[in-house]
Each structure stands twice: as C-alpha cells, then as structure tokens.
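Just one protein chain is left out here, and the rest sit where they should.
Think of it as A and B in the order they're written, each chain with its own count starting at 1.
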Amino acid sequence: MAERRINNMEKIRTAVAQDLLSGRIDLLLGWEKGLYWWQSRPLFARNSEDLQRLTWDSFCVANLSGYLQEELKENKKIGILLKGCDSRALNRLVQDQMVDRERVVAYGLPCPGLLDPRLLKQEAGLELTALGIEEGEDRVTLTGTKGKSIAREELLLEKCRRCHHPDPVGCDQLLLPPVGSREDRSRFHQVTRLEEIPAEERFAYWSSQFERCLRCYACREACPCCSCRECFVEQEEPRWLGKAHENSENFIYHLTRAFHSAGRCVECGECQRVCPVELPLMELSSKIIKDINELYGEYQAGLDTEQDPPLLTYQPDDPAAFVE
Amino acid sequence: MTKYITSERLPELWARLADRGPLYLPVNEGTAVAFRAWEEGKEVNLEAVNSTVSPKEIFLPAWETYLKFERAGKKLALAPADANGLARPVTAFGLRPCDLRAIELLDLVFVEQDPPDELYTRRRKNTTIVALACSQPDPFCFCTAFGIEPTDAPGADVLAWKTGNRLFMEARTPRGEDWLEENSRLLQEAEGVEKPPPVESADFGLALEGLPENLKGRFEDPIWDQIYRSCLGCGICTYICPTCYCFDIQDYGHQEQGERFRCWDSCQFSHYTLTAGGNNPRPTRKERVRNRFLHKLQFYPERYEEFGCVGCGRCLRSCPVGIDMVSVIRALGGETVAR
Partner (left out) sequence: MPGSFLMPLVVTVKEIVTETPDTKTLRVVGEKGLPFEFQPGQCAMISLPPVGEAIFSITSSPTDREFMEFSIKEAGTVTRALHRITPGQQLGLRGPYGNSFPVESLRGKDLLFIGGGIGLAPLRSLINYCLEKRAEYGQIDIIYGARSPGDLIRKEEINRIWPSVPDTRVHLTVDAKFEGWEGHVGFVPSYLTELAFPPENRMAITCGPPVMIKFVLQALEELKFSPEQVITTLEMRMKCGVGKCGRCNIGSLYVCKDGPVFTRAQLDALPDEY
C-alpha cells in the first residue's frame, strides 16, 4: 500500500510538473507536509524545487479553491489539485462568476476520505508522536500499537463521513482512478436529530454553542462560498453587526452567514473543520440544504454547473407556504 | 508550605473556592477546553495541555463594558459601568507555566507601561493564581525554547502538581500561603519534601538567540511573500494566543442610552488599521502576517526586552493552514538543529 501511495505521488507530480515547467500554468495550488505526519498544509508551487514538497495524503484537508480569486490577480493561469468537495467549490465559484474557468487547470484527486488525527489518537490511546499509520484498501493499521487495525470509515473526518461525491466533478483531468460515489453515507442524520428535539431545547443547544464563538471569522475565511469583497460583518454604514461577543450578535453572525450561503454551500465542511472551538457549523448549512431539497427538489451546489440553482430561479408553482 | 488534596475531593475544593469568589479553571466544552467560572455541573479538565483558548480572558475578557452613557437633547452623561467581577477575590486555577508567563508578558503592557490599565490591573491584583505544573507536554509544546520550565511557574501564588491520585500545592507567595490556609480544612499536610516530577518538552530545535537583532534588516525579505501566502486572514491565531492582547473600543446602544465596551481585536483583520480616510498601512495579508510575527519576535523584544511568545503551541495546533510560530521561526532561520 505504501508503494501504491508513492506511485500515486509520482503520477501526480509528473502530471502537474509537465504543466508547471512548460509554462501552461504559472502556479500550482497543492499541499505539502506540515510540522507532523498528521498535518498537511497548502503549497504554492512555482518551480520543480517546490514540487518536490508536493504531497497527497490522508491529511490534505484544506480546500484550496478559496485562494483562486486572490491568486488570479497575480497569475495568468493556475493549476489546482481538487478533491471531490473542493471541485464543487471551484464549480460554484465559476458559476458565481468569481473565477474565470478558462484560467484554471483543475486536476481531480478522487478522495478516499481524510483521516481525523483526533480519532487516530483516541483509537490508539497514544500520543500521535508515538504513532504511525499504514493505510490499506478499507482499513487503517495503527503502527506503534500492537498492530490495531480499524475500518477507514470509522476514522474519517466528520466532513468526509457525510460525503457523497468523493470523485471530483468538472475537472480537466483526474490524476487517479475514481473511487465511486458514496450515496450510502448519511448527509443529514445530525440535522434530523436536531429537528426532532423541541424548539426550546434546540434554542438552548445553539445558544450554548454560539456562546463559545470567538468571532475569529475563520469559518467565513475558509468558506469557498464566502466570496463577497466586503462582508456584512465589516460594513460600517449601516453597521449590521456589533463587535460585542454577545450571544445575540453571535447568533446574527452565524445565521446570516448560513442564509447568505444558502443554495451555494458545497458541503466541503471547511467551516466546521477550521473552527478553533469546534462549533457544529455544518449543521446550519445542512439544515438549509435539506429544506431546499424538500421545497424545490434535490439540489447539490457545484455538482452540475448546467443545473439552475433553485434559489436563483423562479417557477410559478414554487411552494410558498413559508411566507403565508 | 506544601499541602495536598486527593482527586476525589477536588469537587469540594471547587465548591469552596467558588463560594469565596469567581473560580476560573479549565473546563471541557465539547471537544474544546476553555477557562470558565466554575459552577456545579462543569466538567473540569486538569489534564489538557493546553486549553484551546488561553486563560488570558480571565484578565482581558473577550469583551467588557466600562462606561454607560445617557443622552438627552444636547446633554451627555457618562458614568463608569459596574466593574463586573472586580470587587471579589478571584482564583485562577490550573494555568500552565507557559500561560502564566504569558500573563507576565501582558503585565508589561497593561500594568508596567504607563498609564496602567485599571481594568486589567484590578483583575490581576484580585486574583490568586494557582499554576499547574505539566506532567505530560503536548506534541506542540515548545516552551523550553523560551526558557520556560514546564514544572515551574515562578510568578504563581501557588504551584500545583499531580502525583498519582494527589494534587500537591505549594505556596510561593504570602498570598499563596493565605490561600492555602483558607482552604486548609480540605487539604492535608505533605509529608517530606515533594517536588513536581521532571518532564521533558520539545523545543523543535529552535535557536532564538540573536533573532530579534537578526530580523531588523529583514522587513522587506522575500521570505514574507512565502510565509503569508496561504493565510486565510482569520483571527484564530490571535484569539487563542496567550500573548496577543489587541483590543477595539466600540459603543453599543441607541441614541438615548447605551454603553461603551472594549473587545478583542485582531491585527489579522483587514479593517484593523484602516483609517476613516481610507488609508491602510497594512493593506494585505502579507503586511498583517509579517506584523504579527515581527511583533512577537522583534518588536516585543525591542520594546519590552522579552519575546512575545511562550511556546504554548496553540497556533501549531489550530492554524487551519499550518502557519505557526515554529514554521515561521524556521523559515526565518531561527533553528540550529537539522530536522
């Protein structure tokens, strides 16, 4: 398996090196290793030396599509590595006319789902520094323990456990064989659970969550849908949102953000993944997606760029019960 | 004076301390850990290294109101707000040595630099600090690079450490003595001389000597172009950091009455340095990231003769794109040991 990974890495590097070194692209957005084996971080590669650091592993979690808007100001053409979720973000940005698709070369990386270091630590009962992993087809072996082996599905990041489309869509090329769609996974089980509890309890739940918000706006900055040049948060005249870290203000921030990305959220889960205090932010977007599906029929943003987004179209027979 | 309490009696201690005044200590909040005022039902976590958000918020709350205003016609009346929690004695329990050191760095700004900040200073004076020695550093810890001893906290009133089932507490100041004395009903005398068990902490091979001096001519170094590039421009690093202290001042209310508060602010935000006239001396993420790291590694040493970082490792753990103090120091060449 380790061998297959190395082969994969060479395949990826060769493919992108060709384009970067020939000048077809000026910049490659990918990942490199961070401080530890369970951390990978964004890489901005411009030459073959940079490419030596390129990594594709189970920790390449950052969605790179958010960098495109800024980087396209300085670069003519950009190559970007995209997982399934990331590719939908690119498609969404293109559909919003925020990114010129002609200036992007999208390399798709079918994704087996990324691993959650916290779960690895929990399963091993060891500090991650004393641990390693070997990845098989569907199982992960924890080295450093007595060879404990666990189903990969059990070790996935929360955002990957609900992913239906691990294969990138709309890319210029797929660099690895497709892994197949995963519609067997449950996207809405958490939302359904929340919907079932009484409104008062639900309010108490969200209050206790939002109360912990630091207002660092990492959810917004990491979100590929939050592409406004100036967010309502910063607007001063009128000032929509106060700076007090008061819970009513926190509510306004999170709910406004969720509604503003309604119909555009591609379910990449970056909002929740980056949150330093681990607020369950995906449930807000999931709830809106679920409602849109129920009202206007199934729609998954960024999947099919030809399909009209339901919130951007009007049909005379659109259900309107919620305004009556 | 050294005393101890066994783990199962800790809830009694919390209840007693909280009776005396606010008791801040690390509690679980989902999978995050934060310093909160104790109340029945809170799940205390004395194992976490380090809390997700630093305990600076005990002394510099995320937001606090300090004045109330009333307007009637052209008249304006201003009055100081009730200083919440400033009157009663506070206990801050379980600060790790790095976090306590960070508070001492904040003291340089808020207490020692004239004029003293009264909100901060009063909290600081009212608070007995019980530091907790580390028994198991986290992979992200690098306090030793800044000369911090993970099992010692020179600035604490009381130093606590765990050995097996016992939590030992040694008074370090007269206030610490009084504090132990007040709680002696729940504590037992330690037999013999007890010391925190030694631990090792990583320092990532950082070599910091001469770094501030070295950085002086490197404001325009092309390395900053690489360092900042993946930065999202969020405020995580600044809000979880124990030594970041920037704040904003804002009004809240309507035409007739309201209040003025200060709240945390972040040098990573685009509007932080934007003037009303539209001039922004730090217009992009590059200038903002550079300012944050130079503040810790050059400007703080220049102004206060101390590094503005304590190696708590929070940015190493929480930056979503892996821009952290260790990576940046390495990029700037502050490293002797080959990786």
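Convention: a residue touches a chain if its C-beta (ideal position, glycine included) is under 8 Å from a C-beta of that chain, and two chains touch if they have at least 3 such contacts.
What you see is a predicted model, and the numbers here were worked out from it, not measured in a lab.
Although one chain is omitted from the display, it touches the following shown chains in the full assembly: A, B.
Listed residues B:104, B:152, B:194 or B:248: the one in touch with the omitted chain is B:248.
Of the listed positions B:192, B:210 or B:277, the one in contact with the omitted chain in the full complex is B:277.
Along chain A, the points of touch with the absent chain fall at residues 236-237, 239. Mapped onto chain B, the interface with the missing chain covers residues 66-67, 69, 71, 74-78, 80-81, 83, 86, 109-110, 113-115, 117-119, 122, 219, 245-255, 258, 260, 262, 265, 267, 272-279, 281-282, 287, 291, 294-295, 298-300, 302-303.
Criterion: only the chains that are shown with their structure count from here on.
One inter-chain figure worth recording: chain A and chain B are separated by 31 Å, centre to centre, where each centre is the mean of the chain's CA atoms.
The residues of chain B lying in touch with chain A in their complex are 29-32, 34, 52-53, 62-63, 139-140, 204, 226, 229-230, 232-236, 238-240, 248, 250, 252, 261, 263-266, 269-271, 316, 318, 320-324, 326-327. Those residues of chain A lying in contact with chain B across their complex are 34-36, 39-42, 44, 62, 66-67, 118, 127-129, 212, 214-218, 220-222, 234, 242-246, 270, 273-274, 276-278.
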